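Every protein chain but one is kept in place in this view of the complex.
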């Protein structure tokens, strides 16, 4: 079995942490018994921590040979050791150079994957560039920013495999992007700085799902939140939800804390950084490379986590219950690709609605939440339109 | 000129109220100069109050002959008088019987309309049923519940004119349904009852745009809010936003106040009403006929406004600034139908995106809110997908 | 029986409204049976509406001869008629001149009161000035601004009767001032103007109990709230609770809506009014005469209710459940004065703690809320300090 990890002796701590997370993952537990991946090889690219490790174990339990890779900055060595001890191939260590990270991805691809679950579409694009698609049936991609280049590739006719847009499942983006990233990025920024938000001015660039979550949690913790936007409807929504809306450059001099939540490079430029006052702190929520131009930061301004996503690089990512939903979607996406991928066109596809809804219903059941059911009279009303 | 109003002497008070509202309608003011309806006859069906009266005046200023009808329960006689004094035909009086209301709609149709702006699609359907479409180019419809039967008619091939779904413009539903109806229904219920929400249990049936708004404002005023839903994603969203989610029948015994916000008939049935405790109050937000089965209410339970939409029947509808957006969309829809309606298929159409966005941008300008513009590097990033 | 009311035929409507309010007044109901005012004459000064009418009826049921006065602007004629039909003497009509209002107060005093429950201390001061104290045992006063001059009188040795500071009972100010006045003033301002708060800038002058309530409800309804203060701790609290804090003159140009909540005359001066933009609206929450200098308002700026307390003058005062607490305190204060007033010094006294707590416990019982009880070990811990 492939293994390139830092310290196998850390496995006990890793196993404990994986088990703690598992306690709060009822949805992944519920679907585990329904998957059949016997004899398949599945590549997983993910932030390697206790919650995501449970996805690897679930796929292994379903019969798959699982290979995991993860960049050095997002690897928990104890979790890597634990997975190896459980029979999962892992090529991930916190002391790897960028070159070694790339080599690990190439090694994984050369093993001959049936399905790839990617994070940021880095490995899907590498497989295309290096001609290492082999017998790959398809891939699942779980981030907004990873899907964007794949859609451009599809538009240009360059995408050669079907891709399931895990990010666009409602079970994922309605909860992971708003509540998961919102809560965890705000908290990671406070942890890193020791500062408080009560009374602080917090600027949030971008009012998409992630930005909405960050703005909501920042305000909830007492900040006065200023939103910046390029899109008029998003700007108006922010205004009606009680936020001040201004251009970013105009807001920078007042900011105690700036979150970039656009997923677009060059959002916070040198010009913006220079407009901030001493003591200002900048963080990226979600994030793509160069979202903050962190190369030349003025004295007195602090860019957290060197401009990488603050909750992944500096904390342990999203809350467990949220990841339970996202990882369940990813597991179902892998299963769906194994069963149906060979019939799917090389394009970006949505997850079938019934799988998405199954995740939501399992979560409701785990929470003990009951729904109403339309009565016969109501179905009749809806059928004739009134 | 057609006129059937209650008391022409009320016009002064009506004109004052119309002018007060106009002060807070910058968007309608801004587009007024751009419309050209010379020589056209436009029928308007609306809740007749000072804000909507400004739509009638705007269309008249654009050159149209305008005919207004409104059911008795939603007619402000002073506003009707004011419109007539300003040269708008009005068939609406607060003392009309249902038969007289219907006759007024028929009289309006027989005048030979070019375009009809409807509310609840009552008159569009009447025109189909009575074969009074005549030379009608098309209609605009502004409510969720009015569009539903028109879509069923379109599916069955029975719709004979193009309909613009004003309700589905983002400038309308993102603000009118959430903030307008949310704020005004909660406030109307408190005004009518003299009760407070701090510490009360408020049950909200339905977590669509209207229900989200009602739940948000009720919680903001201190209520503990319980949401009921039939749809799993909506239920999960409510749960993650901190609301308790339960079946309606289960929640009724705890409720101080129940809002029905489903837009579906028979939501609050006799069985639900009987499960409530003495002192409970029921209100409809948005609403369709029979949404609450108000015919046989148990002693001790109060159904506000006889089960009609509480903010229309018992107060003066939505806040001015919100109506400014919705009425501007409606004015642009009327103008679009005049210019393009004859080329449109007999179906339910969305408002062209550029008109919708124009309304949003005019509102931002009125608010003095500046947007950012993507830089050249950002446009390049977006173009290649990363 | 004394009676000077406008229209006795309105009594049926008044009785209905009084009964509706009574449904939500469990605390007043609970103490009603415990009072004994047989043979006493009690003067009541209050905003005459259905809730306060229940205090008059409760005192009558306890055996008192009750005489009610109320200024014209705060009198509901139907309620006045209803009280007379129930055997309560009422000198209050909505068409009275200020002179007639004053005469009514003098007539009441000349009847020979045992106890007076005052509102704003207008009649207590009148009784001192006109030498009409007679056999008055003592008075209860329920407002912050009414107590202030009485305390100055006490300091100067000019107060000749004991006064119970009903306002300073925790059952009153913790709920009435924050939640009652907060909710009702914000709602009255929105009702009067038809405006919305989502996205509006709302300036609140004063961050005492009333100002805190107004700020909280305004923010809850979507406003961006700016607080102005003269006191440093109050300013810091507002800042930590996420409000912007600025001097009033500096904030005026940004304001859509200004609430004065200081209870101090000359808070919003001509200079402030001139600094506001056209369309700005000013309202008083709580309030004393001349709190807003409403005599010379610039064009384009609107002062609601001519600068009187917006929820009393333009709506029906506080929510029922809140008034239930305040009126119960007042009833107990009247009873306490009858039993103990002759032994109390001519000074401003707090309500005895046990009466205040009794009201709170009755409210909890009505709500079905259970408290914990310290265990033996906890009492021991508290007894030795750890």
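So that you can tell them apart, the chains are marked A, B and C in the order they are listed, and the count of residues begins at 1 in each.
Please note the rule applied: contacts are C-beta pairs under 8 Å (C-beta built on N, C-alpha and C of every residue); 3 or more make two chains touch, one makes a residue touch a chain.
Not measured: the values here are computed from a predicted model.
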* Per the definition of touch given earlier, which of C:160, C:237 or C:340 contacts the omitted chain? -> C:237
* Asked: Can you list where chain B touches the absent chain?
  -> 198-199, 219, 222-224, 239-244
* Footprint left on chain C by the chain that the document does not show -> 145, 148-153, 170-171, 174-175, 178-179, 228-233, 235-237, 239-240, 245-248, 250, 264-267, 269, 288, 357, 360-361, 363-364, 367, 369-375, 377-378, 381-386
* Extract the touching residues of chain A with respect to the undisplayed chain. => 20-21, 23-24, 50-51, 179-180, 183, 187, 190-191, 194-199, 217, 220-222, 279, 315-316, 319-322, 367
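In this text, only the chains that are shown with their structure count from here on.
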* To do: Could you find the chain whose CA centre sits the greatest distance from that of chain C?
  => A
* Quote the value, from 0 to 180 degrees and to the nearest 5, of the angle by which the CA atoms of chain B must be rotated to coincide with those of chain C. => 180
* Asked: Using mean CA coordinates as chain centres, what's the chain A-chain C distance in Å?
  -> 54
* Any idea how many Å lie between the Cα centroids of chain A and chain B? -> 38
* Structure fact -> Multi-chain touching residues of chain C, meaning two or more other chains, are 198-199, 222
